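Just below is one structure, and these are the notes that go with it.
A single protein chain has been omitted; all remaining protein chains appear in their positions.
By written order: A and B. Residues from 1 in each chain.
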Amino acid sequence: MPDTTALKSTDAPAAAVDAPPVTDSGPAPGKPRSLWSDAWHDLRRNPLFLISMVLILLLVVMAIFPSLFTSASPRDADLAKHYLQHPNWGHFFAPDWLGYDGQGRSIYARLIYGARASIMVGVVVTIAVTVLGLIIGMIAGYFGGWIDTILSRVTDIFFGVPFIVGAMVILTSFEQRSVWVVILSLSFLGWTQIARVARGSVITIKQADYVVAAKALGASTTRILTRHILPNAIAPVIVVATIALGGYIAAEATLSFLGIGLAEPTVSWGIDVSAASAQLRNAPYVLIIPSVMVSITVLSFLMFGDAVRNALDPKMR
Amino acid sequence: MGRYVARRLLQMIPVFLGSTLLVFLMMYALPGDPVRALAGEQHVDASQIAAMKASLGLDKPIWLQYLNYLGNLFQGDFGQQIGTQRPVAEVISEAYPITVRLAIFAFVFTVVAGISLGIIAGLKAESIRDRGLLGLTLVLISMPSFVLGFLVQYFVAFELGIAKPNVSLEPTNGELIMPAIVLASLSLAYVARLTRTSVAENIRADYMRTAVAKGLPRRRVIGVHLMRNSLIPVVTFLGTDIGALMGGAIVTEGIFNIKGVGSLVFEALKKREGATVVGVVTLLVVVYLVCSLLVDLLYAVLDPRIRYA
């Protein structure tokens, strides 16, 4: 029998195990599975994925129904309470649980209500850049030639502008900075990475035999793009997008912190951190609590993205 | 090689023009008015504003403004600040050195700590040590720099009292260490992860087995054969990262009250000082373009399989 599997010459372990040694739980030998069901199989057993999933669900519910978590309003200010009331760690989930901020507002309530802006920016920007990046990247990668040259240069141009600085330039020109303005400015500058990844994987895939075969059989360009290329090019794009989601949340918080992202009366963790920074020495909790919240949120999405990546491509880690 | 460099330099021109145009448009075509910003709360009548705009050339069509700006730029003229009437080139050259110092410190820290951590993790992939370090990098990545900045400030300056929370106007190198670490943290985490992946992948390569079979001492197997291969992608990443560090410095400078390019851009944005903002971003774009060219050339030196035609 020919030694076809011994290309890597360490024949015994490879032949014996029949599965990539990197993943935690590989497929059972002999049962071919698709990339997606294989990934799902891996994800269900990954504790990091399960933890991040629970946290993300919690954050999403918080963003949609904040009143489920607290009866207090994030905008009710009682100056009598400002900075005087330190956290009452025993009063779980009561308005004074985490104390009051500089204007006498419940930190806990602001923590809950702040989720909406963060999640919305993160999710909507990610969807927008994914769609935009996919379209541009797929067109550039599939058609090649001068179309690719132009689109690639345009991508380079947008990539060349520093992300945060660029967003700052756009945002400062708006007097009223709603969530949508922030979303718009981040999406406008953020699509380049996805476009590059999508272009790269389309170029690889379009040389695959099944695409060549589909072309030879006379399938239309639209059909080839949507039925053959998109489903196969999307895995790396999803990986990049899920990880970028956390980055957009961090970017929103950073911009709001700098005073050029969201503005009052929108509730945002970044604004709260900024407001609390003056009193860092005396009332550190006012600053640390929303800071930690931002980090946990970003971490949840990063862990989620990391787990998805490992499941979709164990080698990419 | 020479032809490749020439071609790359030619390719850089449209990207440079495009990026500056993009920033220029974002600055001048979007709402927001430097003259009104200068006037502030004072009441200024419309004719005064129009006159001032005309004298600044802000009444001309946007494309003409851009061409004028470019023309001046190639003669080394970055324009003038509207508020202070000082040349932008002078303002930037005052602010740049400290940002460059901050970025260099951060870069050194990124390289040393990031690569070391990556190697430590990658040599024993999937071990507890590796998973711990991976978790740590994930936490670092998920902390926006302002969060990390304040945490460091709070614990180091207030709780431990080791350093002052803000740097002085002419900061010493020692004072810049804390901000540099904060600035470096994100890149450091990425570099550590990248190094780790690269090391873990290369350590299983066939040529590593050959190196062991040759009877080479372990430090030579790791130090020469493994590192020479593993660090290629890391070096590439580090090159593009210099630009990111310069951009990230803007936030870090804000936290530690450092009067560098970051504060300059920040102030300029508030006053809609277009020339200053576009000038700084132009320099950042140039840094980015030069770095990515250098990285590509370095790549050819490090990996002989890459050939440029």
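Here is the rule we use: a contact is a pair of C-beta atoms (placed from the backbone, for glycine too) under 8 Å apart; a residue touches a chain by one contact, two chains touch by 3 or more.
Convention: contacts and distances are computed from a predicted model.
**Student:** Which one, "ABC transporter ATP-binding protein", "Aspartate carbamoyltransferase", "YwgA family protein" or "Antiporter subunit mnhB2", is the UniProt name for the chain you do not see?
**Tutor:** "ABC transporter ATP-binding protein"
**Student:** Pick out which of B:Trp63, B:Phe155 or B:Tyr207 touches the chain that's been left out of the picture.
**Tutor:** Checking each option in B:Trp63, B:Phe155 or B:Tyr207, the one touching the absent chain turns out to be B:Tyr207.
**Student:** Of the residues B:Val156, B:Ile177 or B:Leu302, which one touches the chain left out of the display?
**Tutor:** Answer from the full complex: B:Leu302 touches the omitted chain.
**Student:** Given the contact definition stated above, which residue among B:Leu136, B:Leu216 or B:Leu297 touches the chain not shown here?
**Tutor:** Per the contact definition at the top, the residue touching the missing chain is B:Leu216.
**Student:** Spell out the interface residues on chain B facing the chain that's missing from view.
**Tutor:** The list for chain B reads 205-207, 209-217, 220, 224-225, 228-229, 232, 302-305.
Just so we're on the same page, only the chains that are shown with their structure count from here on.
**Student:** From the mean C-alpha coordinate of chain A to that of chain B, what's the distance rounded to whole Å?
**Tutor:** 22
**Student:** Provide the residue numbers of chain B that touch chain A in the complex, in ascending order.
**Tutor:** Residue positions touching the partner: 11, 14-16, 18-19, 22-23, 26-27, 30-32, 126, 138-139, 141-147, 150-151, 153-154, 158, 165, 197, 200-201, 206, 243-244, 246-248, 250-251, 254, 265-266, 269-270, 272, 277, 280-281, 284-285, 288-289.
**Student:** Taking the complex as given, what residues does chain A use to touch chain B?
**Tutor:** Residues in contact with chain B: 8-9, 22, 153-154, 156-158, 160-166, 168-170, 172-175, 246, 250, 253-254, 257-258, 260, 270, 273, 277, 280-281, 284, 287-288, 291-292, 294-296, 298-299, 302-303, 306, 315-317.
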